[in-house]
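One structure, as structure tokens, below. Some questions next.
For this depiction, one protein chain was excluded, whereas all remaining protein chains were kept in their positions.
Our next item is subunit A:
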Amino acid sequence: MDKKERWELIWVAFVIILFAIVIAGTLPLDFQVGGVPSVLSALNGVSSSDVVNVHITSYQYLFKVQESGPVNSNMMGSPFYYNVIVGHPGEYLNISMTSADVTSNFYFPDYSDRVVTDQIVPGLVAYDVLPVPNITGVYTFLGGEYNGPWFSYQTGLLIDIPSSGYIPVSDLSQYISQTQTSQTSTLVGDPYNPPIVVQDNTMTPSFYLQGSKEAMFNDSVPGPTLVVENGANVTISMYIPAIASELDYLYNYTPTGTGYFVNNVMVGIYAVWWNGTITPVAMEPISYNTTMTFHFTANAPAYLYGIVTPVYYNYNPLDLSSKIGPLIGVQKGYVMGYWGSVLVVS
């Protein structure tokens, strides 16, 4: 071996030692990430009364969520939520995930607390444990793996409310501060949290939500998070324009390829109660190009607004998908865009 090769080998040995240190140092973490069953060891020693069992079924482009334990999912009589998880500070979400169609991902990017990212592959079950953040608020989770053209709409909210009472003002301040910081600095907070609109200094707050051709309120999916005072008489106005756009999931197609605006959906306000039950507060059939106004008294710790159930979309202009048939492809899926949440503070 000549001198040159000796230097090469010393250099390689140095690199191998560095890698060995990294592999050994990070090995324990390998069992705590990536959807493997061993992540459940994080629940060791946790009281079962603090564990919410959450099963997520991923669809194109929707998370269907079922919860049991301290929180029982019950949305207007159905045992499922759509794009929503409910939890209380101090609880642990014991999450299992499966896919109903293609490969998806559950991504919870709370960089100030816990980042979770798990691939949901058809035929496999993914597991994770997510401590509910100690600061109450709403935290966005989303599908992190592209699964079709409505991919960006597969976003949901972890509604983190106290197990009783309302969101403390101190929590709200921290939640706002953390969210705002994440919008100008990297690797802090959940950058995907919707914009926050606060009107907690009045007992008659009034909000106006503007729809767009992209089928969302105020350029955000979910729409902005509204904050009101407990007991306030709240007015929320929503305007959904009728724009015949391929960007609007409410502009659908009949089996014969004629475009139409979906009219069999309800727009409304829905109370999210402490035990996870979601009940309707005010609803009406969708009216396009008209301001729909809803009034309610803020008695629940949180609310959902808008269209809170998915629309089954089928892109089929001029019946191309049938006429040209298998050669051209099919674009279907469950989409939610016009929705958001309200937080109630005291």
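Here is the rule we use: contacts are C-beta pairs under 8 Å (C-beta built on N, C-alpha and C of every residue); 3 or more make two chains touch, one makes a residue touch a chain; residues count from 1.
Here is the rule we use: contacts and distances are computed from a predicted model.
K.L.:
There's a gap in the complex where one chain should be. From "Helix-turn-helix domain-containing protein", "Cytochrome c oxidase subunit I", "ABC-2 type transport system permease protein" or "ABC transporter ATP-binding protein", what does UniProt name that chain?
P.N.:
From the listed options "Helix-turn-helix domain-containing protein", "Cytochrome c oxidase subunit I", "ABC-2 type transport system permease protein" or "ABC transporter ATP-binding protein", the omitted chain resolves to "Cytochrome c oxidase subunit I".
K.L.:
Of the residues A:Ser220, A:Asn252 or A:Ser341, I need the one that contacts the missing chain.
P.N.:
A:Ser220
K.L.:
Taking the entire complex into account, which one of A:Ser49, A:Thr184, A:Asn201 or A:Asn264 touches the absent chain?
P.N.:
A:Thr184
K.L.:
Need a quick check: the contact residues on subunit A for the chain that isn't drawn.
P.N.:
4-5, 7-8, 11-12, 15-16, 19, 22-23, 26-27, 29-31, 33-38, 59-60, 101-103, 105, 107, 109, 111, 115, 117-119, 121-127, 142, 144-153, 182-187, 190-194, 212-214, 216, 219-221, 246-247, 315, 317-318, 320, 324, 326-333
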